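See structure below.
A protein chain is absent from this complex, but the other protein chains hold their places.
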Amino acid sequence: MKYLFRNDYSFGAHPKVLSALAETSLEGNVGYGDDAYCDRAKALIRDLCQCPQAEVQFLIGGTQTNFTAIAAFLRPWEGVVAADSSHINGHEVGAVEATGHKILQVCAGADGKIRPEQIEPILERHRDEHLVKPRLVEIADATESGMVYTKAELTALSEFCREHDLLLFLDGARLGCALASGANDLTLADLARLTDAFYIGGTKNGALMGEALVISNPALQGDFFRIKKQLGAVLAKGWLLGVQFEALLKDGLYFEMARHANAMAARLQSGLKAKGWKLWVDSPTNQVFPIVPDSLKPQIDAVCHYEDWCPADGPGYTIIRFVTCFNTEKSDVDGLLAALPTL
Amino acid sequence: MKYLFRNDYSFGAHPKVLSALAETSLEGNVGYGDDAYCDRAKALIRDLCQCPQAEVQFLIGGTQTNFTAIAAFLRPWEGVVAADSSHINGHEVGAVEATGHKILQVCAGADGKIRPEQIEPILERHRDEHLVKPRLVEIADATESGMVYTKAELTALSEFCREHDLLLFLDGARLGCALASGANDLTLADLARLTDAFYIGGTKNGALMGEALVISNPALQGDFFRIKKQLGAVLAKGWLLGVQFEALLKDGLYFEMARHANAMAARLQSGLKAKGWKLWVDSPTNQVFPIVPDSLKPQIDAVCHYEDWCPADGPGYTIIRFVTCFNTEKSDVDGLLAALPTL
Amino acid sequence: MKYLFRNDYSFGAHPKVLSALAETSLEGNVGYGDDAYCDRAKALIRDLCQCPQAEVQFLIGGTQTNFTAIAAFLRPWEGVVAADSSHINGHEVGAVEATGHKILQVCAGADGKIRPEQIEPILERHRDEHLVKPRLVEIADATESGMVYTKAELTALSEFCREHDLLLFLDGARLGCALASGANDLTLADLARLTDAFYIGGTKNGALMGEALVISNPALQGDFFRIKKQLGAVLAKGWLLGVQFEALLKDGLYFEMARHANAMAARLQSGLKAKGWKLWVDSPTNQVFPIVPDSLKPQIDAVCHYEDWCPADGPGYTIIRFVTCFNTEKSDVDGLLAALPTL
Partner (left out) sequence: MKYLFRNDYSFGAHPKVLSALAETSLEGNVGYGDDAYCDRAKALIRDLCQCPQAEVQFLIGGTQTNFTAIAAFLRPWEGVVAADSSHINGHEVGAVEATGHKILQVCAGADGKIRPEQIEPILERHRDEHLVKPRLVEIADATESGMVYTKAELTALSEFCREHDLLLFLDGARLGCALASGANDLTLADLARLTDAFYIGGTKNGALMGEALVISNPALQGDFFRIKKQLGAVLAKGWLLGVQFEALLKDGLYFEMARHANAMAARLQSGLKAKGWKLWVDSPTNQVFPIVPDSLKPQIDAVCHYEDWCPADGPGYTIIRFVTCFNTEKSDVDGLLAALPTL
């Protein structure tokens, strides 16, 4: 039996979430999210965000949430500024473009973050009316490489966006691990205040599926249900999402799981360093990115599931990815470390 | 406590389906449907369809399955022939049009069915290259009004489509109740043989969510995963769909539930007739459509959840809809009948 | 040599328009419509419309102007209310749907007009958030069957739209003949005031090509150039459109040609009646629609070019269409009348 470090969606739901689903399964509820569970979960999220006017919408998955929000917020001639390494640019089969919008790529570094000074030349160049109009900046927290935005960084980005009439949208597929990270100083309330919309990812942190989109900018809230339905993002048995988010958020389970996943990743990261492994980035969240010689790959394959991330700079080296989650045990980490060779 | 007859997605999953989900929740599985449960469920479906070459794809919901299949199968200038009363035309916020395809509406009668002679004038008119090219006929079994296609009807439609180079796609959101109906003489194997693609609806028959799309036409099978991902229809924890469809189909639970739902609807329908109620159609499946005087509505509202379907022909009358499902008890039907007035 | 009555785009430009193009051809102008001719033509149009705040945009053809305006004005989940017989619904290969918007068809009568009471049930039905949101009413003047809106009719429609937060967009591909008709009591200023946007068709009234879109609603004016470019509707040598519209409008040539076309059509219509021909509608513009026995078709084919319009109510009869234009001579009309049989 190999150790499972391939990703944070290899297990179903946290037992408490599953229990909540089971308990409510046969009680009978109205469809499409028009139920009391969704109402309560939305209220909980608005409270946590200290944003009573926020519109909260539950969707099923991350790719879907990204393109639905972008399609809802933009006009046809408007484009999205995003990191070249972002999930929307490189892992979603052109879903944003399929809704008609061009992604204007920022060449982000290994941390996957976007900074105002990287957006400026894009704005400058796109004053020309023969190009799309940059209108929305998409970032992720944690980023694709597991890094987190600081409050100072997000504030700077937010101010820049507001000065330049740009919307700021944050992909929160791994928001739990970001906010639970030691490197983080942001709160949900900060996110609601500094972005126009963001989402709280459930799929990668203990739910069967589900993302909670928080639209704090009132100008973007209207008619959202219609586009959600049009794009296939409305779950008929919508209360399943409300039940899960209530279970995740009412007693802090969501952040507890994320802290656990981060702690397991930190333990793995330290252990690898102790064994002489090099890392691509020093990740403060639940993803760990060793740089390994290709010759070592068969030995790693033999003991665990993981993912090839991308070729490393030097020839003969690959960046690989280990991911932890709510269900990663300390014994899994220690077992993996014991099974991996020293470099 | 009101009786619940509003729809067939008011309850979660059948207990056996839920157990299967719970048992497998923490065992660890690869994502995106690349797991053993999906493989086994696909094999099961290919067997039931007697169609070893069929491509089986799991998607999350009905609207999503409809537009994803249509977008995958058609070229930009091709249109969909569908009943004016079809779900894709009137209940999905223009999802098909949002993928760029025009719906060419057939004025279907109360039974919601399409017949070759209704398609012919559309083909005739659209020979003109200034109009879209009709390329796919979309039908549903059961139809929106709960009626089922006979083998003779589907064979005639299939032959017509093949003669005229039209694809035939069947929306099977309520396929369980259709195939389990006493009025039905079709099998899954017939559907695989007579259509180019169809789906076996899970959401409305005992699953938390999930539709199994069966693409029997090899020309339509390529690259389907990519468009499914692009349109947000890939579940990260894809095995959840495989687990559910295996539980639904391996021991006949799927058809057992459908037969039960149909029997409950038949009981309700007979009971209503006995009380002097008029029906819009004589439904052989799990939807019952009484025509009620508007003055009666408050009394009905007081005892049950149901849906207003559409205005009836006569002024002051409305067609309403009662729906049964796997979780409708005989006592619910009898209780409702007792609570409703005689006409 | 057969008489040419097939349509109003069978000839190039009016000689004065062509001269203007020839004179300016080699003088050198900046591209994309950023030239003095376009500026002057726009000013002329704003003056004629008594609407100094109007945004005027030149596009190349009618289909293009229809879908570009609709795509620019609507959000993805919004639909277009239009006559089933409208050009956008039945002659443009689903161009509106290709931009993602559903057309909600009004069953218009032979006159092709839409009335508020026909829109009301559509609004009523589409309150349901599982349907597209009706947001724009599209009409044409003249309509597809050559009829014109009266000021009273357009005012009623405009008021209804404003009360119900609907945009009103008028397809003016044949606006010249509509405004020049004896049945008309509308002015360009009325159109600018009563609609949100409309266009002055050049292609069907003496230009090589070109439509002048007048957007009087300031909320719809922003960024129009970008979407025009994105949808291929910007002419590189944009001054060609400005030169033509200046030539058409500065001395009344546009309306003079339209009056002539209408007069020729009236002469033809009277002549046909005198010969015992039946007409589908009594057209006040440049299209004439006889109802002819199919047995007569070979005789008509032998003497002129015309178009089959649609089957007539009675079997064995077809509605055909004759169209006149700026270049139709009185001798053409009289010659055709002489050549056609008496009924």
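Which chain is which? They are A, B and C, in the order written, and residues in each are numbered from 1.
Just so we're on the same page, contacts are C-beta pairs under 8 Å (C-beta built on N, C-alpha and C of every residue); 3 or more make two chains touch, one makes a residue touch a chain.
Here the structure is a predicted model, which is why all the values come from computation and not from measurement.
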Which displayed chains the hidden chain touches across the whole complex: A, B, C
Touch criterion as defined above, residue of C:Gln230, C:Gln269 or C:Thr324 at the omitted chain: C:Gln230
Which of A:Gly12, A:Gly28, A:Gly61 or A:Gly79 contacts the chain that the document leaves out: A:Gly79
Given B:Leu4, B:Ala54 or B:Ile227, the one touching the chain that is not displayed: B:Ile227
Candidate in contact with the missing chain, chosen from B:Lys2, B:Lys133 or B:Arg193: B:Lys133
Touch residues of subunit B, complete complex, unshown partner: 71-72, 75-77, 99-100, 129-130, 132-133, 223, 225-227, 229-230
Hidden partner interface residues of subunit A, rising order: 76-77, 79, 90-94, 97-103, 105, 129-132
In subunit C, positions touching the absent partner: 4, 6-7, 9-13, 15, 18, 21-22, 24-31, 60-64, 67-68, 92-95, 98, 203-204, 208-209, 226-227, 229-237, 240, 305, 327
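Going forward, only the chains that are shown with their structure count from here on.
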For subunit A paired with subunit C, centre-to-centre distance based on mean C-alpha positions, whole Å: 50
Junction residues of subunit B - those touching two or more other chains: 92-94, 98
